[in-house]
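What you see is the complex with one protein chain gone and the rest in place.
Let's turn to chain A:
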Amino acid sequence: MASLSNMSAQEISELLDEYGIKHGPVVESTRNLYVKKLKEAMAKGKKSKPSSDKTYYREEEEEVTYVYRTPPRSEMYEEGEPYMRSKTEWSEREYQNESYSSYSKSKPEYRERGYTHNMYDTPSTYSNSYLKSTASKSEVPKAQSSRLIPLWLQLIFFLGLAVFLYLVFSSMETNESIKGIV
């Protein structure tokens, strides 16, 4: 740590930036304070680096818990069946990618249901797990490549539908405006 006190002001200010400590100019009167703060941050930083991995796994565990929570709502699954069928292809793919990385023991079918439920009930849950699954995709490129075609078809289908609806909507508007003018 003796090296810190020999560092130039610029080096110290760069280190402060690195550790995310807000700081002003490093001058004689502030130098000691910043060096002290840096030492504290460095001591913490060494400890917090391995623990950050742990928090990542804890988040994943949380996800599992709300997946298990869902079975009581199975009536809703039956109601929303036609809508969800179209979505299961998405989730199935993402689920299996995910399960390769961390959930090899979990049952895909069961998770599928829970997934669609969560998506249906709480959009935030959906986006959370969606983000995670996309992240895991990059980790498991092999599994993705074999199932790429359905994803494309889905995207094209939804895009086409969106364009079609937009065209219908815009043509309706122009008719109305023409009537208004006449």
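Convention: a residue touches a chain if its C-beta (ideal position, glycine included) is under 8 Å from a C-beta of that chain, and two chains touch if they have at least 3 such contacts; residues count from 1.
In the analysis below, contacts and distances are computed from a predicted model.
Student: Out of "Trafficking protein particle complex subunit BET3", "Barrier-to-autointegration factor-like protein", "CobQ/CobB/MinD/ParA nucleotide binding domain-containing protein" or "V-type H+-transporting ATPase 21kDa proteolipid subunit", which one is the UniProt protein name for the chain not included here?
Tutor: Answer from the UniProt record of the missing subunit chain: "Barrier-to-autointegration factor-like protein".
Student: Write the list of chain A residues that the hidden chain touches.
Tutor: Touching the missing chain: residues 22-25, 27, 29-30, 32-33, 36-37.
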